[in-house]
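Quick one: the structure is below, questions incoming.
Here the complex is missing one protein chain, while the rest keep their positions.
On to chain A.
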Amino acid sequence: MRWEETVVEEATADKEDTSAPETVVQSSVPQPKDDFQEELVIRPLHSGDIYASFQFRTLWETDFMRGNKVSHYRLFPKSLGQVISKFSVRELHISFTQGYWRTMQWGQPFLPSPPGAELWVWFQDSVTDVDGTWKELTNVLSGIFCASLNFIDSTNTVQPSASFKPLGIGNVTDHRFLRYATLPREIVCTENLTPWKKLLPCGSKAGLAVLLKSEKLFHSSFHSQAVHIRPVCQDWQCKTTSWELRQTLNVVFDLHTPGQGKLEWSLFKMFSRTLTEACPLASSSKIYIDITDDPQGEQFEVSPATHLLSQAMVLGDRRTFSVYDLTQQITFGTVRSLNLLIRWKSSEGYIHYQPSKDRVRPHLLEMLVQLPPNSVTEVTVQFERALLKWTEYTPDPNHGFYVGSSVISSLVPSIVAMDTNSTREQPLFSSFFPCKEESSYFMRVYTEPLLVNLPTPDFSMPYNVICLTCTVVAVGYGSLYNLLTRSFQIEEPSPGLAKRIANIIRKMRGVPPL
């Protein structure tokens, strides 16, 4: 494991000061030194999304402002070099963004940008007509990037006086030379990505830029591509300066599979490509995976594993990264392609459920869950209302029945070290729950009880109900009894009352009836 301690002035990665001249040309003109680096930072986000940030930096030790025009462009794109020299640009920052960065869910981006197009430029102090130059510059840039930057005019241009100070060297801070414009309506599409990719030394044919395929990149929650040009110091004393061109692309992919939770991300899943080689023109080609939230590899695992680790101070926070060096052939392994896989490990929950038995025992549901931070977890239980025997209701049945509170017991990490020695002299209010470890304390939360209204039978009716139901059963019994025990007979009409009495007397006398 090799730990690199690096300190960065502004945003991200380690800055290597090596320049790698590829050819040694025997000529009188000293060859300007240029250098190209590419990197990709992948940061898994809490919500299961993934944030990928590409940065391509070209450093060129040259002077555009001198008299002799620069003619031999190697790593630095010619179109941008001509723009800088023609319009006397000191700093140029342009970004095209689609989507809005959700800080609450995703944290801070490495390079923030507003939705739409944003362009801010510091001109050299030798420019006399800044507005005219600005207009021409926007037109030329709209041609280079295939964007409608020509809509930038005095109606959407401002000269900020306090913010947007130069990011590179230079102590001219007269805000007359600063122009800032934003077009929030501008949409980003493949036509903007293609010229952007063309500015790269390797194009989109080798190195990290092969991953930049528009069908996947634009199928994301957030997509931002930018170009930043500024003069920087080459060394600590700033004796020589060079021009820095940074092309950055930030993209956030989200996973739209409800109910599955976090699964896995891979380079192929994000970009539908894998890496086969680094850009040959690059002096450094690295992939950084942010493992600060999971240093022990408990929550997610990255494969293929790497033993290179790096730490960096980013946005006021020290973060740890796993590093993949693409200039080394061993990274690509035997299959000669690299497809990084980030898989979330599912934590085994524990559920203990004891169903209830009527009039014997209640329900018991115990769940051991790991709650992700800044999230809402809902537990729902379906229930049915039952009718009870009339004696099982309380004297005030219409008040309802109470369901006891739920209990949440948790070990909460504490910011102060807790005292594990329970025999020490402590006030009573702090010594109830035993403290087993220093870094967390025990907490129990009770929810509100639930009042459930159950349907009630009519309590005044027991005798009536028994009578009525038994009547119905008797109706059934009676009809079937009649039909089962009796047979059909012809009905003879019965004689009148007088005749019947006479028949009775006759029967007593032994005389045949009437």
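Assume a residue touches a chain if its C-beta (ideal position, glycine included) is under 8 Å from a C-beta of that chain, and two chains touch if they have at least 3 such contacts; residues count from 1.
Quick note on the criterion: contacts and distances are computed from a predicted model.
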item: Protein name, per the UniProt record, of whichever chain is missing from view ("Phosphatidylinositol glycan anchor biosynthesis, class U", "CIB3 protein", "PIGU protein" or "AP-4 complex subunit epsilon"); value: "Phosphatidylinositol glycan anchor biosynthesis, class U"
item: Touch criterion as defined above, residue of A:315, A:368 or A:473 at the omitted chain; value: A:473
item: Chain not shown: contacting residue from A:108, A:354 or A:447; value: A:354
item: Which residue of A:236, A:432 or A:488 touches the chain not shown here; value: A:488
item: Contact partner of the left-out chain, one of A:218, A:390 or A:442; value: A:390
item: Footprint left on chain A by the chain that the document does not show; value: 351, 353-359, 363, 382, 384, 386-391, 455-458, 461-462, 465-466, 468-469, 472-473, 475-477, 479-480, 482-484, 486-493
